[in-house]
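Yeah, one chain of the complex is gone here, protein chain that is, but the others are all in their spots.
Think of it as A, B and C in the order they're written, each chain with its own count starting at 1.
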């Protein structure tokens, strides 16, 4: 039985001096013959189901034939995880600054070209090792504070990223607000999307916007492009560049379901087996058969509420909704018997002029004009 | 077709000078031959389903034979209704002071005895009219400000209460966090509980703790007691004292479901028909057949979490749960492989040593040690 | 030099499993010849200056001749202390429930009479020891959880109260929002108010409303009354009943000033020397000469804003303000050139019809109609 080692990482201090800590579970096999793996959960405070998935992964991995280093980090953000306002967890951003916790990772495009020039003749192993070291050195330098310091969220994010940079495959476990399961996948890693038990995949371009997944694959993508400009060609996703990062959206926030977490863990093991992380001779973990839909990020659309009101969400997730069919009905009692201030219509259907697949909706029935109501695949294809 | 009249009530001002308003729908029949009715919804910000129920009541009442005055007030608390923190509505208390919005109504026990003494020989109609006027005068005096003023929440509550005091039957529509339907009913009004389509009723004593329901029936109960002490006996719930108030808990907060609201409205009409508010010759609105459980308030118990953690809520609402069966499992990843700081047990079952009926649970999967986890009937009986 | 011993008290757990801890500093002299002392700070999250006062007390006490046990507890409430919403600390209430953190202490009036009856002939030392033990046993029983558990705030409060019950003199260090220094003092302990360097004292009756100061002196007061009913007379504040508790309001919240804290600490040492806690032969710590005003709690009035708006606070703290002089001006730009929706008057003076002493005002310039604007002594006297 495989024993995962646990250690406690310090990631910050609160006003009282209380230490912010994160538990880290890790396993190193005697012979490392496969890509290393990093999986974290709960960077956003309310998105807790990933912790249960890591629990189930730890249970399942006890009896797997593990071929490479695996690092698992639940409760990745202790500030967010413990921050309540009313009954709910204030999930997505630093309550002091408003900055999204998943937009604070580091990538400095400026170092790429000179690295490629300096390592133009390095062998593939050297390219891989040297570039990984460069990424780690950059994080180290940020953390090992310049005189101006870094933000609370950067201190947490950089310490997580330091672990992720040592891995080849990175999974960042999130959830939507009220949501179906979906996956963010780099366009070049399309083949892998079929190995998760997740029916909807959003393919993202190679641009860095501060998220964990981008912060770990974008540097390698940029490096590959820089080499290409210098007429040396590597294939992204292979060899030294066999790096893949995913944001896995497990469903709805503010929920723990250990049985569903077991299913989610099986889907992740299916991907890890496909990558050779667990011995693929046994073929234990196969992806489920399902219709998988893909969508490019540019076609993954947010619909903002055209009015304030009380929303009865109608559309079923994951199923194509014909043009003109209502996504939701909005109740506006102030319009009832609207002889003076209203338009006389207390119920409004929210429809679109094209067929879409609804993926998630807002967490509350009360919305302002301009609240993000739904996110949908506005153009999509089968995988 | 009955036409409800709408007017806009001003209940306060925000810092920008913006007026806080509440829509009021009212109907007065030519001949008033039955108890008057007051129904409000959404005093707590996140508890929105009552608005949809009022919408469905308005639709259904169009075609009823109405025998008395009916006043319907959705969006009763515009501060709470529009107050978001993160994606959720901060529901239960004034965000500045922390005071529960439903603990700000008025009742001054001190006036009861002297009223009874002064009206010891009044006929029943005079007792009823004079005492109602006293209650209204007291509210008026509070609102018509003394030099020290009143709080934001009192200004809202008193204006609502002023309307409720003019009615005989008062329904305050709320919801639980994640919850089954249940009803708060004064002990003396037990017979009425069978006319709602709600399977669980909590019988409350005649003590005033600041809530709308208490603020409207407790004065009458106290008056009846004062008369009894003066050897004049009235029957609570009959004649001049035919006053009933209920807090109707419609299910879970942060949700609008117009179809369920239609069902909820039918249940309320069943009660109103029983009371003669809508013509009972037709027998249109009959209560559903169901097993109804009752519980005294002292036996309606909150269970506070014995530890911090991530909760997988297991118990089904409304169904007796045998002693020793888990209400919930709490995940504590920091205890996993707890060689240093944990107890080695990452999963804890939360059980009780007696059979209970779970009624509602906390809205979030993340709880601190001491968060209210469940509310249950710890001792109960069939109605 | 006196060395205070430090230990870390566990007071709860957050959702991540993070332990909530409070540092406790204590000193026990070889011979205990004076009343024991308990001082805590920062029960409300934003009221931080007491921590600095405890720091300065620790520094000064190093070189005092200490005659009794002293326990000092900064950062008494780690949940509140670390809870930010925007840039400010959400101070006064549990963010989940809205309950004021300083209304969660314990006192069960029901045990008093039977204790007096059972200890009617006990000598004074026995009365003191037995009753203290009863209070501690009650706390222990609450903490040593009944099956239903206790709230997050009760768990913190009870553990603090357990330490306070072992002391005779209790100081709970708070601050107002934007505030002058003032003191809450039991009416029977009036003489002590002159030994603090605080110009304004509010004398409180012997009623329990959940606060730390009340929870430690009210039980003794009630016991003395119970004995009086049994015709045994003790003097409150003397002998076995030499118990005094104060809430010390150190000025404004959200501020640390170490120099002012040094002055505050000197004032506290003046009181402690008066009580014999530090050797009074030396007469090191004398109260400052100042005009001290007193006010009964019933005359300590909150003024709620008669309108929403932007407030220019004008009145000086601590100085009698003549009737008719403005406390504040409220700006209402929506009334400027009020041809349509306003009254044409953009500036409103807020005045009272009597002379008052302003003590504190609201922390923000933006107020709703009904926000607590000022607290004032409406009737007062020189001490």
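One rule holds for everything that comes next: a residue touches a chain if its C-beta (ideal position, glycine included) is under 8 Å from a C-beta of that chain, and two chains touch if they have at least 3 such contacts.
These figures come from a predicted structure and were not determined experimentally.
S.K.: By the document's own contact criterion, which visible chains does the hidden chain reach in the full complex?
M.R.: Even though it is not drawn, that chain still touches A, B, C.
S.K.: Just to verify: which one of A:232, A:262 or A:301 makes contact with the chain not shown?
M.R.: Only one listed residue reaches the unshown chain, and that is A:301.
S.K.: Who touches the missing chain here, A:92, A:292 or A:329?
M.R.: Of the listed residues, the one touching the omitted chain is A:92.
S.K.: So one chain is hidden, and I want to know which residue out of C:9, C:242, C:310 or C:383 touches that hidden chain in the complete assembly.
M.R.: Candidates C:9, C:242, C:310 or C:383; residue touching the omitted chain: C:310.
S.K.: Could you pull out which residues of subunit B are in touch with the chain that's been left out?
M.R.: Residues touching the hidden chain, for subunit B, are 14-18, 20-21, 75, 78, 81-87, 89, 95-96.
S.K.: Considering the whole complex, not just the chains shown, which residues of subunit A touch the missing one?
M.R.: Its contact residues with the unshown chain are 12-18, 20, 79, 85, 92-94, 96-100, 145, 147-155, 301-310, 332-335, 342, 352-353, 366-372.
S.K.: Spell out, residue by residue, where the missing chain touches subunit C.
M.R.: 3-6, 8, 23, 25, 45-46, 48, 51-52, 54-55, 58, 74-75, 81-82, 84-92, 177, 254-258, 310-312, 329, 331, 333-334, 336-337, 339-341, 346-347, 362-366, 368
Heads up, the rule we're going with is that only the chains that are shown with their structure count from here on.
S.K.: With chain centres set to the mean of the C-alpha atoms, which chain is at the far end from subunit B?
M.R.: Computed centres place A farthest from subunit B.
S.K.: Given that subunit B and subunit C are copies and touch, would you call their interface same or different according to whether over half of its residue numbers are shared?
M.R.: same
S.K.: Degrees of rotation, nearest 5, to put the Cα trace of subunit A on subunit C?
M.R.: 180
S.K.: Could you give the separation in Å between the centres of subunit A and subunit B, each centre being the mean of its C-alpha atoms?
M.R.: Distance between chain centres, rounded to whole Å: 41 Å.
S.K.: Would you mind pulling out the distance in Å between where the CA atoms of subunit A average out and where those of subunit C do?
M.R.: 47
S.K.: Using Cα averages as centroids, what's the distance between subunit B and subunit C in whole Å?
M.R.: 35
S.K.: Quick one: which residues in subunit C touch 2 or more of the other chains?
M.R.: Subunit C, residues with two or more chain partners: 14-18, 20, 85, 96.
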